[in-house]
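Omission of a single protein chain aside, the complex is shown with its protein chains in their original locations.
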Amino acid sequence: MAKITSGLGTSHIPLLGYLMDKGESHLEKWAPIFKGYEFTKKWIREQKPDVVILVYNDHATTFDMKLIPTFAIGCGESYRPADEGYGARPVPLVKGAPKLAWHVAESVILQGFDLTIVNEMTVDHGLTVPLSMVFGEVEEWPCQVIPLAVNTVVYPAPTGERCLALGKAIRAAVEQFPDDLTVQVWGTGGMSHQLLGERAGLINREWDLAFMDDLKNDYEKLAKISQVEYIRESGTEGSEMVMWLIMRGALNHEVQEVHRHYHVPVSNTALGHLIYENASQESEEEKAL
Amino acid sequence: MAKITSGLGTSHIPLLGYLMDKGESHLEKWAPIFKGYEFTKKWIREQKPDVVILVYNDHATTFDMKLIPTFAIGCGESYRPADEGYGARPVPLVKGAPKLAWHVAESVILQGFDLTIVNEMTVDHGLTVPLSMVFGEVEEWPCQVIPLAVNTVVYPAPTGERCLALGKAIRAAVEQFPDDLTVQVWGTGGMSHQLLGERAGLINREWDLAFMDDLKNDYEKLAKISQVEYIRESGTEGSEMVMWLIMRGALNHEVQEVHRHYHVPVSNTALGHLIYENASQESEEEKAL
Amino acid sequence: MNNQQKPYDNIPGTTVFDGDMARIGFHLNQFCMSLMQESNRVAFKQNERAYLDQWPMTEAQKTAVLERNFSQLIALGGNIYYLVKISSTDGLSVAAAVSTMTDLSVDEYIDMMRRGGRSPEGNRFTDQGENKPSEESLWQK
Partner (left out) sequence: MNNQQKPYDNIPGTTVFDGDMARIGFHLNQFCMSLMQESNRVAFKQNERAYLDQWPMTEAQKTAVLERNFSQLIALGGNIYYLVKISSTDGLSVAAAVSTMTDLSVDEYIDMMRRGGRSPEGNRFTDQGENKPSEESLWQK
């Protein structure tokens, strides 16, 4: 049976991909950013996930104002990195996991989630930057990817409660899948940032760190944060953080935080990153007693 | 405040539009079909809805296999009738109700429905045939329309329970809208039909009539019917009937059935049509006591 | 053959267009979709084989299109709402296309529909005594 073993949260800041693509990620001045992913690169080589369900938002790249899906799941065979205006990132083609993706889509739709199924699309920095930060510069991505695009561009984004519940539904779906697969769920985006208006440049370090603290055990509390509160506290674009709740919902209640990284600023944004491993099956069962 | 006053269910069989467009709807041989809409045409002139929320499915017209939204709400200014392979139907442009549509979209997303927002699309017979059957041949449609497209082409369609719940959420949203508007919700599609395989041509009159009977009071029971049961009992395409549940959910618990029409066959399909008016506010309040 | 180990695999005489079917039929259905444009219909009719060769479809799918073998097209992942765009291009009615999948002629099919359609009796479960879909109508008009 397929199994979700771990999850991670990470910002998907375009600058990070840009620096890697230009070969500048090793420069001393960027060390405070990239050092925080060194653990991750080792960790992922041990974890060897077969499939990553990668939760991200499209930034007016593949979806425009004609059509705005709240949740779109990629069921395609592969996805090309998008040209976001400077040519496509020189990173490998993203291989899909269509059989598992269709299974998850079918299962969560029957569980009452109104997904949009996507079979053909390009993927922007929201998806490819996390792959680069975790896997580094590779000839091909060492796993299959199921893109899960969440609308965070047009108000309203799905609520935190909805995102958490979707994560739980995804977990149930994956656990019913007959193939032996190691699956990870990644939540991306954030942390605090504000890209427009007089208030541009807002960063709320305290809020971000509290979010990372609460995500481990008090995620039900985080799920109650409204988009208005995200905007007020962490900037208009800070509301991307709901996507981390999908990841959290897909994990066991008991998780171990095995890594954390926080750095301000990266261009206009606070960078956050953490890794959770599911506590062993045993301790979950204990909890149920 | 805006108010949903009534709803109707109707098949959206392409032949009906074709006959009207060819000027053949008055032929004696088609009387058993069109006679059943004479009441409706008079009724709608009295009801004068400002806006119709028209629930339908796209039949591989606007949406193809690249992208399949479970629920897509039209928030655009207007919608052109689609060319489904024979040229567009010669019917008026469909005027949207963007302000109300955005309000409903925002409200139901915050209520936990994962809508896809659509600002530009063409609309096929699923939407234009009901307009023609109800309003007849007109220079312009006498109301604004909010298209609500439901996936019934790719398995799985949303469940009946989800559709009923969406109807209820739409009702709550409409009732919060400040403008004084009379709103109707139409559920379209069905009734029993099977368009493929050795079993093509399946019609289940008993099932259809029972569905129409139960929709008034026992709609919670209907909402539990799985898509597999729809397929088994009313044909693979019979599962379009879930869309009537969105209409039903948007109405009061107490409704009056003021009209009903059932006819077999219309080309490959059983035709069903009924009209519900919300019981008066008073009796709803009585019920709450 | 299709829909195996699904909750609908015991419904006779139909194929549910689920994820598995959608995957194998993706390019076939997108080819059908292209026939929504007049210029593509013209190009297809001028040289069907050449037009089909522009699509990454399987040879079996292409052959079934050329033969207008709708039963086979369904088995190869075609969805009926897409496939009727082929029969529309041929100027045929939906009933004409649909009836080829049954053991009835078009006229027999239309006659069955006129008499109230195919009865669900015997058409609910593959193991319901008689496996073969019945063309008898439960009720007469």
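We just call them A, B and C in the order they show up, numbering each chain from 1.
What we mean here is this: contacts are C-beta pairs under 8 Å (C-beta built on N, C-alpha and C of every residue); 3 or more make two chains touch, one makes a residue touch a chain.
The model shown is predicted, which means the values in this text are computed figures rather than measured ones.
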Which visible chains touch the chain that is not shown?
-> A, B
Please pick, from A:E24, A:D64, A:E137 or A:D218, the residue that touches the omitted chain in the full complex.
-> A:D64
Out of B:E106, B:E220 or B:E254, the sole contact with the unshown chain comes from B:E106
Thinking of the whole complex, not just what is shown, which of A:D83, A:E137 or A:E175 touches the missing chain?
-> A:D83
Touching residues (missing chain, whole complex) on subunit B = 75, 98-99, 102-103, 105-106, 119
Interface residues of subunit A toward the undisplayed chain are 14, 59-61, 64-66, 83-86, 153-156, 192, 194-207, 226, 228, 231-237, 264-265, 267-268, 270
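The rule is simple: only the chains that are shown with their structure count from here on.
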Could you grab the centroid distance between subunit A and subunit C? Build each centroid from C-alpha atoms only and quote it in angstrom.
-> 40
Could you put a whole-Å number on the gap between the CA centroids of subunit A and subunit B?
-> 37
Touching two or more other chains in subunit A are residues 106, 119
Please set out, as single numbers or ranges, the residues of subunit C touching at least two other chains.
-> 18-19, 22, 26
